[in-house]
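Taking it in order: structure first as structure tokens, then the write-up.
Only one protein chain is missing; all other protein chains are in place.
On to subunit A.
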């Protein structure tokens, strides 16, 4: 009898990955990855394609065996437990619904495998269909459903047997923007309702930030940073994370002095003060500021702000916001994003001040 059939096992699980490595021939898909996934959390694995995030998800699911390292669930070593005995719910990219089974039969599949009674199956499937809003579509084949409906079937099928972990592999990549936002809210709601541990893979940073309780950022097989969305976005410890999570202005600083939680350095003969977030090796570093944290004005803003002079080179209108393209005196390009409602018309080729609050800037190592 599989472990997952025991009563009380429906509660969320806690997973611990210890020094997981995976090589495909000479290619290192994952390098020495250690990560704790908390009970009931919504963890997103974020990274560009080929970063190792999907490989890690496949290792969690049990479809791929790690070359090195161990995987623990609730203190038990599950490295060698095959996928069918782990019994995690999984939503695949492209949904992977059974094309020959109806909506109802698809959702009933994991319950039938577990040998549940037909009355039990009928009740659970019915509940799940109502919960994901698929009423009236019970007898349809997946091919007759829209993308969003197929998505709901995939979610229902993955959750109906109350797995202790739900794995989602880029589930929204095929949906258009509006539907995607709707499904994101749906997934978030299902996470809150079930309390199950969710591990979600995506390459879309805004999706990661919007959904997760924590985000783990991958690049080239390495786990670079794990943290709450706000922390990784506003306090990245590494240049890749800073740039991958959204556009960012990087200003090289010289003669950097650390003073407690703050650091100060010179940029174009002005002193720039930033949050000290990393261990600094030398006297040079980079001040990083998100475009939306900066603003443009005719005079430098005094209180607790950094300010530099720039020349306006152009603007792009995005509806809710407008992005200004600027150049500093030493010729570096800079982007500032301001709410369109607040931006007064700014003439091209005019000289302006760009300011930002001291606490919005942070320090990054200067070598890429």
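Operating definition for what follows: contacts are C-beta pairs under 8 Å (C-beta built on N, C-alpha and C of every residue); 3 or more make two chains touch, one makes a residue touch a chain; residues count from 1.
Here is the rule we use: contacts and distances are computed from a predicted model.
Q: According to UniProt, what is the chain that's been left out of this complex called? Choose from "2-iminoacetate synthase ThiH", "ABC transporter permease", "Chemotaxis protein CheW" or "Sulfate adenylyltransferase subunit 2".
A: In UniProt, the chain that is not shown appears as "ABC transporter permease".
Q: Of the residues A:161, A:233 or A:295, which one touches the chain left out of the display?
A: A:161
Q: Given that one chain is not shown, which residue among A:110, A:148, A:291 or A:361 touches it?
A: A:110
Q: Looking at the full complex, which residue from A:50, A:69 or A:94 touches the chain that isn't shown here?
A: Reading the full complex, the residue touching the unseen chain is A:94.
Q: Would you mind spotting which of A:84, A:193, A:247 or A:313 touches the chain that isn't drawn?
A: The missing chain is touched by A:84.
Q: With the missing chain put back, which residues of subunit A would touch it? List them for me.
A: Considering the whole complex, subunit A reaches the absent chain at 2, 4, 61-63, 82-90, 92-94, 96-100, 109-110, 113-114, 157-158, 161.
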